[in-house]
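Heads up, one of the protein chains got dropped from this complex, but the rest are sitting where they should.
Up next is chain A:
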Amino acid sequence: MIVFNQVNKFYGDFQVLKDINLTINQGEVVVVIGPSGSGKSTLLRCINHLETISDGTLTVNGISVGDKKTDINKLRRNIGMVFQHFYLYPHKTVLENITLAPMKVLGQSEKEAKDTARQYLEKVGILDKAESYPSQLSGGQQQRVAIARGLAMKPEIMLFDEPTSALDPEMIGEVLDVMKTLAREGMTMVVVTHEMGFAREVADRIVFMDAGRILEEAVPAEFYENPREERARLFLSRILNH
């Protein structure tokens, strides 16, 4: 479904991604971990073309992401994204945040879009906040709205870039629970997170990155108990002791 083939990416002289080969199948949940600056966000952002790859090929459902002929807006309908800092539209209500793209991009009627939005708000457990503005919500609630906003486009793929890193500890669980539900329902998910509990529970694979390279790919149990790479071992001991 998502296939990186010998992907490299440069910022000027600096190489952020090095020889990335990675295949993510439909329904898979892949957790990406690695030290700060290792290229995790960049990897994720290439998938929906927020970043452009420098060489190699990257396809989503067989469609080449960087290709000039590819209708990127059409591709993005199928890929939801959740950011560390939510990025809800502050001048719009929760409901408007969610209905915007379905109405403007998919051409849904307002009623249809609102019905769908309410359905997803219920799913993430904050239907009662439909008419609130983002600033009136807690971080955890905002992030759940952001997930609902992504889901409202009914994408096949959801990307999460450290969705709980900006949250107070007591709110992390409510967001992870929503994500776990999604994972169990068969959503294809690529998640940058250091939440080990989440990874162990629902991830099919852990991808460990360091300095722009994928150093290790393994199932969670194997990775956490017995990482092959020295770098991964070091990294794990650091996040565990902190």
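Keep this in mind: a contact is a pair of C-beta atoms (placed from the backbone, for glycine too) under 8 Å apart; a residue touches a chain by one contact, two chains touch by 3 or more; residues count from 1.
Keep in mind that, in the parts below, contacts and distances are computed from a predicted model.
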Protein name as given in UniProt for the chain not displayed, "Glycyl-radical enzyme activating protein", "Serine/threonine-protein kinase", "succinate dehydrogenase" or "Glutamine transport system permease protein": "Glutamine transport system permease protein"
Option from A:39, A:66 or A:80 whose C-beta touches the chain left out: A:80
Interface residues of chain A (partner: the chain not displayed): 48, 50, 73-74, 76-77, 79-81, 83, 85, 87-91, 100-101, 104-105, 146, 149-150, 153
